[in-house]
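Dropping a structure here in structure tokens format, bear with me for questions.
Removed: one protein chain of the complex. Kept in place: all other protein chains.
We call the chains A, B and C, going by the order they appear; numbering starts again at 1 in every chain.
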Amino acid sequence: MTEPGPPAVAVRRLVVAATALGVLLAACVQPVGPARTFDSYEHKAKDTAETALSAVQTGRLGAQAAKRDDTFAPYLAVLVSEAEDEASSAQTTFDSVQPPNDKSDNLRDNLDPLLTRAVDALSQARIAARRADFDEVAKQEPKLAKSARELDRFVEAHP
Amino acid sequence: MRLSDLLEAEVVDRNGDRIGHVHDVRLVQDGPPLGTWGAALRLEGLVVGRGSIGTRLGITRPQMKGPWILKLLFARQRSSRVLVPWDRVRDVGQDRITADCVAAEGHDAFATDDPTPRP
Amino acid sequence: MNEHPAGRRLYAALQLLDRQILDADAMMAGKVDDLEFEQPSDGDPYVSTILSGLGALGPRLGGRLGRWLTAVHRRLHPDPEPGPARISFGVVKRVNNHVELTLRRDELENNELEAWAREHVIAHVPGAGHAPE
Partner (left out) sequence: MKKLLGVTLGILTAVGGFLDIGDIVTASVTGARFRMSLAWAVLLGVIGIVIFAEMAGRVATVSHRPVFDLVRERVGARLGLANLLASYFINFLTLAAEVAGVSLALQLASDVNYLLWIPLVTFLVWIVIWRVKFETMEQVFGLAGLALIVMAVALWQLHPDWSSLWHSASHPEVTSGEGAPTYFYFGIALFGATMTPYEVFFFSSGAVEEHWQRSDLILNRANVYLGFPLGGALTLSLMAISAVVFAPMNITVEHLSQAALPTVVAVGKIGLALILIGFFAATFSAALETALSSGYTISQYFGWQWGKLVRPKEAARFHVVVLVSLIGAALLALTAIDPVKLTEYTVVLAAAALPLTYFPILVVANDPDFMGDKVNSRLSNALATGYMGILVVVSVATIPLMIATKGGA
């Protein structure tokens, strides 16, 4: 009478599927693996630079909007601060990867200052935005533009 | 006896040969009077056959308007279905019903079915 | 007023089972979760009762979830070993897209969960007695 019939099987399958899903979702949160070769390290460096570039460009658009008085301070503050978080977490992640050899050390020495300048410029912009000081935000635009050029060059140099 | 005791039960003839599974139960309104409803729904017979998805979905009824590809897909199921009149049923057991007829004697479940449209 | 001429045919699984029940005020009052047949001393069995609610659905589904639904039903019921909620087919008004009854749903046995939710939760929230505006 209490023999599990087809519905019990269906429900059990569903539970299994839901569990598998949970594992899957967990797996989708990408862990940072170690880099064992220069190539994989270079690949990580390039990804990091791309992320930082995207954040800096986002900040630039925000700074340009501030310059034209085209935005509201709270929105600008959220935009820039999220971009800053993006860039700085990319830097933190990259810095935590062990460079596998000397060549990799060079690469790291090249990229790290670029990342630091990017995060700095975004921080300055964020501080000014939180104070609703659009002039000060606008002043970061050239710095951000320069940072974007540097990062872009780095990305181009490492296909 | 509950409807759920009949549905999906296996039906065998008096030789123990399988006829199929109960997909549906046909009722006819000519039983004893019941309150405001009127004549009760009498159990006329069991709709028995292979495969049941088409029946469950109601696609195998002749009045269904399509989609033609589904009707085509389930046409085989429909042709395999027979009506076992209740007076031929000898025994209703756990998941197994014995009917006093051989499979070949059954007639098409829908042969006498008038496609009565409802208001 | 004879909507169901004698001799009308119905397919129980297709046209009755799992269908929505409406009460005399057109309020939704559960599903036809199962049907019960009465076996008279002479003649074929006929549909005597609609079984509705978790007490009928649980056993029909079987398995762990079915048992769980049955347990919920038992929990909410005053009797220690309650059967499923029963609605005599004699109070059915008509069967079409819905199964319509001549009774109101608070006169039915399958209303226990609704009554429980109303008394223990919803009635305590301000505005429960007014239609949204």
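FYI, contacts are C-beta pairs under 8 Å (C-beta built on N, C-alpha and C of every residue); 3 or more make two chains touch, one makes a residue touch a chain.
Note that the structure is predicted; figures quoted are calculated from it, not measured.
Visitor: Please identify which of the visible chains the hidden chain touches across the whole complex.
Guide: A, B, C
Visitor: Of the residues C:L35, C:L51 or C:L65, which one touches the chain left out of the display?
Guide: Missing-chain contact among the listed residues: C:L65.
Visitor: Any idea which of C:R19, C:R67 or C:R94 touches the chain not displayed?
Guide: For the chain that is not drawn, the touching residue is C:R19.
Visitor: Which parts of chain B are in contact with the chain that was left out?
Guide: These residues of chain B touch the chain that is not shown: 56-59, 63-70, 117-118.
Visitor: Which parts of chain A are in contact with the chain that was left out?
Guide: 6-7, 10-11, 14, 18, 21, 24-25, 27-28, 30, 50-51, 53-54, 57-58, 60-62, 64-65, 68-75, 77-79, 82, 86, 130, 152, 155
Visitor: So that we can see where the missing chain sits, which residues of chain C does it touch?
Guide: That gives, for chain C, the contact residues 15, 18-21, 27-31, 33, 52, 54, 57, 60-61, 65, 97-98, 105, 113-115, 117-118, 121-123, 125, 127-133.
Operating definition for what follows: only the chains that are shown with their structure count from here on.
Visitor: Measuring centre to centre with CA averages, how many angstrom lie between chain B and chain C?
Guide: 24
Visitor: Taking each chain's centre as its mean C-alpha position, how far apart are chain A and chain C in Å?
Guide: Measuring from centre to centre gives 57 Å for this pair.
Visitor: Taking each chain's centre as the mean position of its Cα atoms, how many Å separate chain A from chain B?
Guide: Roughly 63 Å separates the two chain centres.
Visitor: Under the stated contact criterion, what part of chain C meets chain B in this complex?
Guide: Going by the criterion above, the answer is residues 4-14, 16-17, 34-37, 39-40, 43-48, 51, 59-60, 88-93, 96, 102.
Visitor: Which residues of chain B touch chain C once you look at their complex with the stated criterion?
Guide: Answer in residue numbers: 1-4, 7, 23-32, 34-44, 47, 55-56, 58, 61, 86-87, 113-114, 116, 118-119.
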